[in-house]
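All protein chains of the complex are present and in place, except for one that has been dropped.
As written, the chain order gives the labels A, B and C, with residue 1 at the start of each chain.
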Amino acid sequence: MKKECVTMLLAGGVGTRLGLLTKNLAKPAVPFGGRYRIIDFALSNCLNSRMHTVGVLTQYSPLELHKHIGVGKPWDLDRMEDGLTILSPFTEKDGGSWYLGTADAIIKNKNYVERYDPEYLIVISGDHIYHMDYDALLNHHKEKEADVTISVVEVPWKETSRFGILNTTDNLRIYEFEEKPTNAKSNLASMGIYIFNWKVLKGYLEEDAKLQESKHDFGQNILPAMIADNLQLYAYRFDGYWKDVGTIESYWEAHMDLLKEDLSLSLNNNEWRTYSHDSNFAPQLIEETAVLHHSLVNNGCIVSGKLDHSILFENVYVDEGSVINQSILHPGVRVGANVFLERVIVQENVTIPDGSKIAASKNEEPIVLSNSNLKAVTI
Amino acid sequence: MKKECVTMLLAGGVGTRLGLLTKNLAKPAVPFGGRYRIIDFALSNCLNSRMHTVGVLTQYSPLELHKHIGVGKPWDLDRMEDGLTILSPFTEKDGGSWYLGTADAIIKNKNYVERYDPEYLIVISGDHIYHMDYDALLNHHKEKEADVTISVVEVPWKETSRFGILNTTDNLRIYEFEEKPTNAKSNLASMGIYIFNWKVLKGYLEEDAKLQESKHDFGQNILPAMIADNLQLYAYRFDGYWKDVGTIESYWEAHMDLLKEDLSLSLNNNEWRTYSHDSNFAPQLIEETAVLHHSLVNNGCIVSGKLDHSILFENVYVDEGSVINQSILHPGVRVGANVFLERVIVQENVTIPDGSKIAASKNEEPIVLSNSNLKAVTI
Amino acid sequence: MVRLLKGVFRIDTMMGLINLEHEHDFLNELTYFRCGAAVPFAGRFRMIDFTLSNMAKSNISEVAIFTRNKYRSLMDHLGSGADWDLDRRHGGLFILPPDWNDPTDISKGDLSHFHNNRDYFERGKSDYVLISGSQFISNTVYQQLFEHHLETGADVTLLTTTYQDLLPEHNGCIKVKVAEEGSVASLTNDPKNPHVFSGVYVIRKSLLLELVDECIADYKNHFFMDGIKANLNRLTIQSYHYDGYSSIINSVDSYYRQTMALLETKSYKQLFSDGEHVLTKVGNQAPTKYSGESKVTKSLVATGCVIDGEVDHSVLFRGVKVSEGAVVKNSVIMQRCTIEPGARLENVIMDKDVTITKDQVLKGAKEQPFVIAKRRKI
Partner (left out) sequence: MVRLLKGVFRIDTMMGLINLEHEHDFLNELTYFRCGAAVPFAGRFRMIDFTLSNMAKSNISEVAIFTRNKYRSLMDHLGSGADWDLDRRHGGLFILPPDWNDPTDISKGDLSHFHNNRDYFERGKSDYVLISGSQFISNTVYQQLFEHHLETGADVTLLTTTYQDLLPEHNGCIKVKVAEEGSVASLTNDPKNPHVFSGVYVIRKSLLLELVDECIADYKNHFFMDGIKANLNRLTIQSYHYDGYSSIINSVDSYYRQTMALLETKSYKQLFSDGEHVLTKVGNQAPTKYSGESKVTKSLVATGCVIDGEVDHSVLFRGVKVSEGAVVKNSVIMQRCTIEPGARLENVIMDKDVTITKDQVLKGAKEQPFVIAKRRKI
């Protein structure tokens, strides 16, 4: 059955820079925003953009991730003809190999893509926080009659050295791609979201697969080769909120962003909802002694303490006399009485004893708290 | 959430001896019986035995298999707390490796099993045709207070050299396991269906994982080690129909068995139904000139020719004047006019031109027909 | 605007509505306990499957059903809509039985469905509504009808078709006279006009609700007759001509005739073109088993049957058992019937779960098949 467009969602990353958060968990499955997992944003974008044919490429510690995704029901991706398909590494008659890079992961699933005989392939990543209409991106791609369209976002000039920067002509044609340049000529950073004409891409992927020395990566190998061949690569400017939550610092920042009043991304936006599994806990119980400011709180919480700029996932208890500042408490956390937390990310089911003090100073990376380091980080 | 029993269904086999049938397809996904895939029998047994916590271990060419299984809806295995989980190979912080053997596949998914903290682990295989109540097996295991229970079936004495043979005492305690013995002392063959006390098994698997020279296989390594240690291993006699469809000959035979009137396994048994996905083709149209004897025919077929001892999957056309004997036609096959087939297995969507003659003689292995060998085998 | 770049029409701005209010319970014994839409048809389907599948395959993602009576078996059949890919977070299937409690309600006929479900229509995001009954049997998608509607800018667009051989069932239909460029000039019951209105039409939702209000204020009781046909001069009404295979079933006579018509290979291939187009409730039957004694000719046979006897020019639904020596001719045998050895049936329509005992003989006429209610043992 032919489909105009197939979406490939890269969800196999190890997320090394997230430390403890990804110890036994694929990065896209890391809890986010009080009730979601990171991948929910990309999947909800698919639903809201009416992208119905989605392959999810997984490889690293996928048990929780697969359980979360299932057949894609929360995102209306459980469909008869297409819908969501999980694409894990596999073996064939001549053995198998792991996904070696982003490009390699796509070409190893050529059979999946070609089942739908698509004109276009969208490649997105499962570890960014943003609301984006991929259909608008696709229309831009068609209008420009491009071979490749790369979604870009303006970043502050001083941060350009942290990103893959695209240099374009006035009409957004890309003539150069610079990975983390020291003297950037542009502040348009790639968001890692690409649309390709499938036939064109397939040729490049097949060539690249033969190259022993290639990293089989879109940014490092495929796109530079296409630019060198003078293909039609265009940039598409995205001007909403977008955040790569690839480090503990940025993961924490993205949460603080969610608490801002004027953020362009809102979890309460009825026109662009973010979908996930729902838990069955009772509504949160806010006690007599509770004070809650600038905070997000989910079902099943019992709050007797004081929250400021904090986020409580489902089923978190905060006892009397405790003060939680700028912290993120994952599901099932139990905070005893008279605890003080600041800039702390507490992992699932950790119990913090009465009177504990745990804080990261403003210049430090926020502390990720698990049962293993609980004693070590308590002041 | 604790579950008494977890079932692990081994579905990663390459099925080398099925030749063309498993060229791009995992063996459990091979079509069977006019509308099923081989794995449907094991999954339906789980449903009918009320085994609700099922891990399906896949590795080889799993795209079709995963699509077929989904979240297990046809087998009522789409459940909130447990249900069906596909367990493909994956990587962890220290890299990953493929499933090296049946035992290795289980221990690599220790996290999955321990999530349910089970007393018992049932290991079954996705490539046998049989109706069996695993709950009765489990009760037998409990009654005997066994460490391990192995389901066995009596085979003709002259065939014992093809099987793994269990030598037991009168009360079915196993004292010896012989792989394909030339002079068998018993005709009780292992069906590859085991129940273990999980705690006991885990110890053996962890030890085995450390052994460089081990094949990490239940039959070759784990069970012999347990027998050597004098554990309580018992046999459970199964006296229904059971067939390992591991070769083309046995795959064909199992189909011919289905056509027998007195077979203990019946696809029309309302007490033990075999579940699968349903297609949406119209009912079969039997034309004026058709003759159908001893045959199974599925939806969407149009039959004008003559069938004898044959099985038509959905959407197969057999034109006028054609004679189909002892053959199996997979979905979408088109048989032209005046064709003669005998002992042929025709693969999906193959079109056989008018007047073709393809036949295997009684002593030959049945012919597997694909587009690639169509010309070569036509007489 | 629904028209996007490069001629892409967004059919997800249109919802489907299957209105069963004014359909008669036409099938005697077979519609004592179920509405016409739930009557089994063509060996494994129900009447409503054809319309519902056309909607689903057109990528219409929200479908509502107006039903007043005998809807239980319809509800059982449709379930959550999953089998039509309509169990969705967004949209999906809405069966709307008459459970309303507004003491001030003065609406009648199908207008009371519209009135009492006004919230539902207002909440939905669709701009257009495709309305259909369940008696027009076809295999199509509605994209082109919708495009035609948008391109002509009409208020209402009717799906019409032409039957060269007019049959009794077409007498009950509205006939369409078309002026230049597809515009509808008149809607009558002219028995000689071969241009038949299928009962399928597209209308803007806001106009639909406006016309509903007018009709209710005027104590009317039939939306199409009073809201559309009566306003033929005021509204711009277009027709879109469908020329694929179709049939209209609104009587025992037409049910039997149109069932038998499907035994013709050409009709069968036309109605069931496109492989798995017609969706229905998932079953779990084994392939049908033909024994060494079976003799089956020119018949439509569903799965799960076991055939030891003789079947000719007949339709067997799922799980029918025809025993040795039994003969079934020119008959329609529904789910799980058992025909015992030596029994003979001719020109019979038999509802499900009937057992015909050994050597029993039943014979109806071609013009008047013998209809047998369910769960009998005869």
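Methods note: a contact is a pair of C-beta atoms (placed from the backbone, for glycine too) under 8 Å apart; a residue touches a chain by one contact, two chains touch by 3 or more.
Model, not experiment: these values are computed from the prediction.
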item: Neighbouring displayed chains - absent chain, whole complex; value: A, B, C
item: Selected residue (touches chain absent from view) among B:74, B:283 or B:332; value: B:74
item: Residue, one of A:274, A:327, A:356 or A:370, that touches the chain absent here; value: A:274
item: Residue of A:136, A:211 or A:285 in touch with the missing chain, whole complex considered; value: A:285
item: Contact residue for the chain not shown (choose from A:226, A:248 or A:311); value: A:311
item: Contacts of chain A with the absent chain, listed as residue ranges; value: 33-35, 74, 259, 261, 267-268, 273-300, 302, 307, 311-313, 315
item: Contact footprint on chain C, counting only the chain that is left out; value: 32-33, 69-72, 79-80, 82, 87, 89, 96-97, 99-101, 284
item: Contact footprint on chain B, counting only the chain that is left out; value: 47, 50, 74-76, 79-81, 139, 142-143, 275
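Criterion: only the chains that are shown with their structure count from here on.
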item: Longest centre-to-centre distance from chain C, chain (CA-based); value: A
item: Per-chain CA centroid nearest to the all-protein CA mean; value: B
item: Inter-centroid spacing, chain C versus chain A (mean Cα positions, whole Å); value: 46
item: Where chain A and chain B are represented by their mean Cα positions, the distance between them in whole Å; value: 39
item: Shared interface positions of chain A, touching two or more other chains; value: none
item: Interface hub residues of chain C, defined as touching at least two other chains; value: none
